[in-house]
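Heads up, one of the protein chains got dropped from this complex, but the rest are sitting where they should.
Up next is subunit A:
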Amino acid sequence: MTQNPTPMLDRSDARVRHDDSLMGAVREFLDRVKSGDLGMLPVAIGLVVISVVFSALNPVFLAPNNLVNMLFDCATVGVISLGIVCVLMLGEIDLSVGSMSGFASAMVGVLWVNMGLPVGLAILAALIVGALVGSIYAFLFNKLGMPSFISTLSGLLAILGMQLYILGPTGSINLPFASALVGFGQLWIIPKWLSHLLALLPGAVMVLTGMSVMRRRTAANLSAQPLGRLVLKAAVLTAALEFAVWYLNLGRGVPLMFGLFVALVVALNYALTRTQWGRSMFAVGGNREAARRSGINVKRIYLSAFMLCSTFAALGGMLSASRLASSSQQAGTGDVNLNAIAAAVIGGTSLFGGRGSAWSALLGIIVIQAISNGLTLLNLSSSLRYMITGGVLATAVIVDSLARRSRVSHGRA
């Protein structure tokens, strides 16, 4: 008698094609894209197009120091956008993040510079106010059934009013230029050696966790991804990161503030993909009633999302105050709101809830800042910049809607 090896638990269905070769991986990827599961593809294409067009129009665009400046700018609105990812994940929205960020920056100016409180305390106070504002939205949503669209629209006005009120008639407070806060927002760079070391980290973590998962899956008689593919992915990632760091180090280097932003992205990504809370976020965004019937405390999930969103907005506002070395009436107005929301959507977080990732805030804000930076280099007026950014956002939303329709017809909702 021949001894058949027992088939792996997840490979016993003969109808499914399994292909572990590199070609198989490519084909899998193409299948996914065709069915509307675009992932990061639109952003990648967008970035290539943007770089080619703008560097052709003005070679300064790709100069190391211009990119360093761009990363400083990314961190401020990017952090706000992280919060937007949380509420979009539930199919809700927060239109007041701009005002919240402006109010937080005003709070730091008033409490720290005008009233002489320690800067740490001022920052903490602003973060707490952010969390409070979020919990008010959650209360209105959970207890009164008020759509977040309306409650946060009222919040936009009310919080802007509070910002103008506490800033008073002068309207603007300069932050001391020699302070750590301003250094963090304008000057501080990750040391060269450290930046190269940090660039090795993602690849190393990828290989280590990948191998441990592989071991555990094999032990449990499940299929595991081939080692070769894992190492190849990690190698490509490491090479790309090391190149980016090397290139930025030709200029001033990698901003510490951008490092903080990336750390927050990684933390939120972990929370969304590897914890019960994150799973519940996806579930509530995908099907609220099903989530409730599974025993999830749906109201608490909404509360956590709204609170995170406003708190991230407050943090982002303080980062932009440190970037500008001032708290002013203009902080958080203009296109801050739109850019934060647009970044999340452009990065691939769906407006319809249940789909998204923390990385979308990072990728989306890079696209937006690249466009805005490129247009500034061309000396275009802000009127044109608004129109073009608006057009890009519309395109992103159209791609999102079309991809969603395609997913539904391919059974990948």
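One rule holds in what follows: a residue touches a chain if its C-beta (ideal position, glycine included) is under 8 Å from a C-beta of that chain, and two chains touch if they have at least 3 such contacts; residues count from 1.
The definition used in the following text is that contacts and distances are computed from a predicted model.
**Student:** Of the candidate names "Radical SAM protein", "NADH dehydrogenase", "5'-methylthioadenosine/S-adenosylhomocysteine nucleosidase" or "Sugar ABC transporter ATP-binding protein", which one corresponds to the UniProt protein name of the undepicted chain?
**Tutor:** So, among "Radical SAM protein", "NADH dehydrogenase", "5'-methylthioadenosine/S-adenosylhomocysteine nucleosidase" or "Sugar ABC transporter ATP-binding protein", the name matching the hidden chain's UniProt entry is "Sugar ABC transporter ATP-binding protein".
**Student:** Can you work out which residue in A:46, A:130, A:332 or A:354 touches the chain that's missing from view?
**Tutor:** A:354
**Student:** Taking the entire complex into account, which one of A:81, A:249 or A:280 touches the absent chain?
**Tutor:** Here the residue in touch with the unshown chain is A:280.
**Student:** Touching the hidden chain in the complete assembly: which of A:43, A:111, A:125 or A:296 does that?
**Tutor:** Within the whole complex, the residue contacting the unshown chain is A:296.
**Student:** What subunit A residues would touch the chain not displayed?
**Tutor:** Spelled out for subunit A, the touching residues are 9-10, 13, 15-16, 213, 216-217, 220-222, 274-277, 279-280, 282-283, 285-287, 289-297, 354-355, 407-408, 410-413.
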